[in-house]
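Here's a slice of the assembly, chains where they normally sit.
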Amino acid sequence: MTDPARPLATPVPIVSLTTDFGERDEYVGVMKGVILTGAPGTQIVDLCHRIAPQSVPQAAFLIAAAFGHFPPGTLHLVVVDPGVGGTRRILYAEAAGHRFICPDNGLLGRIDQQAGLNRVRQVTNDRLFKPTVGHTFHGRDIMAPVAAFLAGGGAPDRLGDEISTEAIVRLRGWQPRRREDGRIAGRIVAVDRFGNLITNIDAHLLGPGLQTTPHQVFDIDIGRRLTTHLHTAYEEALPGKPLAIIGSRETLEIAVNQGSAQAHYRVAAGDSVIVQPTPAAAAGAIDRG
Amino acid sequence: MTDPARPLATPVPIVSLTTDFGERDEYVGVMKGVILTGAPGTQIVDLCHRIAPQSVPQAAFLIAAAFGHFPPGTLHLVVVDPGVGGTRRILYAEAAGHRFICPDNGLLGRIDQQAGLNRVRQVTNDRLFKPTVGHTFHGRDIMAPVAAFLAGGGAPDRLGDEISTEAIVRLRGWQPRRREDGRIAGRIVAVDRFGNLITNIDAHLLGPGLQTTPHQVFDIDIGRRLTTHLHTAYEEALPGKPLAIIGSRETLEIAVNQGSAQAHYRVAAGDSVIVQPTPAAAAGAIDRG
């Protein structure tokens, strides 16, 4: 996909930031200072800083859904790092023309499934780090200066040795799948500001030609059951009523029109979602939520 | 105001963003990725993402008060869009040398009253949109790519046909006015972090030469009554006492010195505010709150 002799880059270097630091403290701002110190003129974009603290599954899902909306060559820095100060590795990787820096804790798994990782490297060259590296903030002391090195045109082979894609850490239990009994099993990976339940069940898992089969009905089990077809807009449901929709991340989403699905179902990120496709006739094409 | 042969622009293109997306999710970050994909080097400024969910009146007030603090030529993208996925139009407009992209739901009304809209267009050219447009996130799929097109120097006449300013949607019941009985009627449009009650009652509605008539007293009815002159600094009131002031948006603001007017009056955005100018002598020039 890329010329091996040249590192990926955008005309103005762009770094996206995804962390669980929130906005309360100066942690994100300080990382930006470090990046700009090493690579003046870099354009830094806050992708999300409200990953639930230390939630690798949520961050892995979010970055996989979001990175493709940025220009090719963008460097995505993902700092959700429950193992900071321990022995976990730090990774560099490329996928679909984009670049990633993050701890080796499962953050890149979904990107690998979607787009295929390549040129994965373990970041070990401490001459690129801050002169003093503490034990509590590797986002600032290691990952931000490495991001600056790359944003400034540095070559990835300076970071450390290439490693096999097989060697990186994978999350267990978070991959959505179609089971042998025909049901599709996944999880809620995030609840958004509006109370929508974002699942990791990709649209294509629900069946081929889904969007053009409006009468397909699904039994969705998220603690309580919702029997419904897939809607195409929130407003298709009555106010206060739940609905299923393929959301903006191309996965199954449970919403309540003009309300909060989280309040309706009292579920949380991490909870299981089981979907059973049902013939429309059997279900009477009636929505029951 | 502008050369009709040339689109408005700043030396480095600037796009301001105003939404009701909050900071919890990646929605804003993804929109920035889309803008930078279409228009590398654009400078994107977060104006506000905490518009109350789907509150068109609050956003309409805020953008009208804020846009003039940006450089002429700035493109202001306002995504408060309760009708997403439905049939509402998307608009492009110019006013006072600034440019605006937003849904047609009343967001531009106050700007029109203040500065006069011109060159209003309905955005219909779907070749400028994302290749696939979903039903849930037109900020990302339509408005961000259109903003990028303009930020990159694209001509507004490519967006769609010009329409009459008369044809755009207007909010009803939100325009402050001086009534026949001499009272001025408006509303609380926002409550800020400090609990200050921001009204949409422009300073000039309270009377001519206001700032130089310190003894003019007002009866202000916001559920409870506050009788006071206009202060020029919060500190002029005793700690814990309410006061009226012309705030930084050039409208009437009710505050409590070192306290929260929202907690004091237990009111909310949308609530009515009625102001009656009173001769200073009659009121004894005494503040009662």
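Residue numbering begins at 1 within each chain, and the chains themselves are lettered A and B in the order written.
Please note the rule applied: contacts are C-beta pairs under 8 Å (C-beta built on N, C-alpha and C of every residue); 3 or more make two chains touch, one makes a residue touch a chain.
From a predicted model like this one, the values you see are computed outputs, not experimental measurements.
Of the identical chains making up the complex, 2 are displayed, while the complete assembly in this file numbers 3 copies.
The rule is short, and it goes like this: only the chains that are shown with their structure count from here on.
One simple way to say how far apart two chains are is to compare their mean CA positions; for chain A and chain B this gives 33 Å. Contacts from chain B toward chain A in the complex involve residues 21-30, 32-34, 36-37, 40-41, 44, 53, 83-86, 134-137, 140. Chain contact summary for the complex, chain A toward chain B: residues 10-12, 14, 16, 18, 23, 43, 45-50, 62, 65-66, 69-71, 74, 190, 192-194, 232-235, 245-248.
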